[in-house]
Structure formats: structure tokens, C-alpha cells
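Structure provided below as C-alpha cells; questions to follow.
All protein chains but one are shown in place.
For subunit A:
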């Protein structure tokens, strides 16, 4: 893949970046507001976050053309923190999230992404989609038919309008049309203004008003670590998608660090933690955005619109935003994982479903990811722990040929494959097709050798590869003097 120079990253695609940036800004506004409402904070918190993060990441990020802002994944993680401790703790947690992410970047943890099973990532996005959808349901409580009609209308516009033109994002068109209808008909449906205030002012720098002590750290740390991990997961996944779509390479560790810096900036300017957005990044690339300029334009144009249009934004009916969020959840859900359910290995499907279900029940994406990783590790160990032992007689010698991985999970099976009661002169254990991994494996071999020797059988190990034989050399008891007597 092509690596772009610094100059190309900024000015390689000026016209495309500016136009795409404007499209993204328009598409970002409804999402930033809706994600704020999911988190239980004023719409301004998500809008300021989107502005700060998009602008900061355009300078310090590692993946030009990727859009980062306030996201659903992050909003869902902070709900209880906001409800229990309030906004100032959210800002503090956001700053700590950034610090942790910078640490991850410096320690080059991006390379460990490969240890997260694919099934867990799929379960992660599916859970995210379901949670975003579920978060909309409370808007329907005590709603009139007008609300339902508006949501349906918004969805119809969102999905059909792109047939006519893709120059303007259809979610924005839906918002504008539904808002106009609501104002004209003077319907009293719930609006953004009912959920919080929009202030037409630039974000200002301030240190979160929390006591700087261990107590505060204890409160925010669990949230920050979950936010940091989930944010990086989604950001690195998105970066890879943008890599693929644009056929260019990106710097994943620089991106991790950049996400951290962006979150610190957001926290200091009254924004909530965010990360890269798959949907918006795809919109950006499709609209012709490739470079850093696109994220910069998206962030600044979004802020400009809020400054100018603040008093109109409060009149947007919640129904229109709910429509947009339903679209986001449909777009986030990986439908191919349902279609492919019959084809994928059962264990992968179980891991995927476990990740999704755990997340939906705990409302915590990081818990779902951990459950999925642990389960797939168990499945993996179970799968590779199958050892096969074949035996044959050659003259007065019996040869056992071991095939597979000899380690803690496979030793029972290995030992059980040997017959210690046979009257034999000599036994050869052939490890050509095997690998010995740990001290449990060596201990099992010890046990076999010593038991056979106790029966007066001459035992020889053959075909060990270098690492296995080194391990046995170091750990095996049967090689040491006096081993004959120590088997009991």
C-alpha cells in the first residue's frame, strides 16, 4: 500500500477534501446531538467534542481521511458515570481516557489488535448497533402517532433521497424536512430543546471541577480504561477500513496517540470522549475526502453551523433524530454475519453471539469484548489440545508416534494413550509431529517415561524439534540421576 508524504496528506486533494468535509459536517450534527442524548448530557457536549476531536485529529492523527468525533460506542460507556457523578466527572474521565490512549500509542499496543478474534469484533459492532437502537426506544414512551409518523417519514427520506442526489447527506435532508413540518404544523412533539440547551458560543478552556484525589481517580478510572480500549478498537478498525477503501497505508500507533491527544483536548474544552466513526469515515471517503484537510473542514464547519444556526437546532424534533439513529444502527449492524451464520464455524458464531449478548445485558462494550476474547481463547485451547497417539510394533520394540501440541490442556489425553501394563522390552516415543510447549507437557512425558522404566522398559524419545528438546533438557526429571526412583 502507498504511504503518503506529509504534504500529500494535507494538500494532495484540496477540493475533494473541502467538499467532503462539508458533507461530513452536515452529517455529523444530528449524530453528535443524538449521541449526547444517549450519554445523558447537553447536546453541546457532543458538538464541542466533535469539533475538538475532528480538528485535533486532523493534525495529530495517523490516518488521513478518517473522521473522529463523539460516537455511540463511547456515549454508551459513559451513561452511568454521568447519571451517578455528573458532567464534571465525565470531563475528567475524558482527559484520563486520552492519557491512557497516548500511553497505548507510546507502548505500540496497536499490534495487539491482531489478538482480538474477528468474531469478537463482529459481536462488538452488532452489540453497538443493538444498543444504539435500544437507546431510541425511550423516545417512544407516551409518544403520539405524530411521533411515529415523523420517524417513518425521516427513515423514508434517509433511504430514498440518495436516489435523487448524493450531494447532500440524506439524514440532514430528513432533519430539515421533518423540522419544517413540525414548525409549520405547530405540533408539540418533543424537540432537541427539551433535552438540553444549545449555546451559540465557541468552546472555552477549563479544568474539570473535580477534587484531585484518589477518590476521584477510583471513580473515573474504570470508565476511562473502558473508554480508552473501546475507542482504540473502533478507531483502529475504522483506520483499516479507510486503508482498504483508499488503498493507502496508515500509522496505527500515531493514530492511537492522536486519539489520546484529541480526547484530552475535548475534555479540557467541555466535550465528551470520542473516537473514529466507521459510518462518517465511509461517507467522507465516498464523498471524495482523502486527506487531513477533510477532518479539519468537517470540524470547523460543524462549529460554524452551530454558531449560526443554534436557535434552529433546538427546534429539531426528537423524532427526526430517532430516525437518523435507527439508520445509524442499521448501518452499523453487520448483516453479513447473520447471512453467513450457516457457513461460519459454530465456535465463531458462539463467540460472536456471546460478545453481543454480554454487551447488550451489561450495557458495557468492554465487558462484551473481554467475554468474547476469553471464550474464544478457551475454544482455541480446546481445539488445539487434541493429541493423537498411534502405536506400532517393530520387532520387540513398540513405537508410539505423537501428533499434536503437548501442553497443559492435552497432557491427560497424552498419558491416557499409553499402555503401562504391557510386557515390553523397549519403547520409542516419536515426537516428529509434535511440539512440547510447557512444563505440564514435560511433566507428562516424565510421568510416561518413569512409569515405563519402573516396569523395566527401555524408553527412548525421538524426533523432538529443537525448542521441545531444549525445554525437556531444562525441565525433565527423568534425565536426572536417580530418576528411576522418583516416579512415585
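In this section, a contact is a pair of C-beta atoms (placed from the backbone, for glycine too) under 8 Å apart; a residue touches a chain by one contact, two chains touch by 3 or more; residues count from 1.
Throughout what follows, contacts and distances are computed from a predicted model.
Which of the following names does UniProt give to the chain that is not shown: "ABC transporter ATP-binding protein", "V-type ATP synthase alpha chain", "Universal stress protein" or "Signal transduction histidine kinase"?
Hidden chain, UniProt protein name: "Universal stress protein".
I'm checking contacts with the chain that's been left out. Which of A:4, A:47, A:100 or A:125 qualifies?
A:125
Which is it among A:159, A:212, A:304 or A:420 that touches the chain not included here?
Checking the options A:159, A:212, A:304 or A:420, the one contacting the hidden chain is A:159.
Tell me which of A:237, A:266 or A:306 is the one touching the absent chain.
The single option touching the absent chain is A:237.
Which of A:6, A:114, A:186 or A:218 sits in contact with the chain that's absent?
Per the contact definition at the top, the residue touching the missing chain is A:114.
Just checking the interface: what residues of subunit A touch the absent partner chain?
Residues 1, 113-114, 118, 121-122, 125, 159-160, 163, 237, 240-241, 243-247, 278, 282, 285-286, 334, 336-337 of subunit A touch the chain absent from view.
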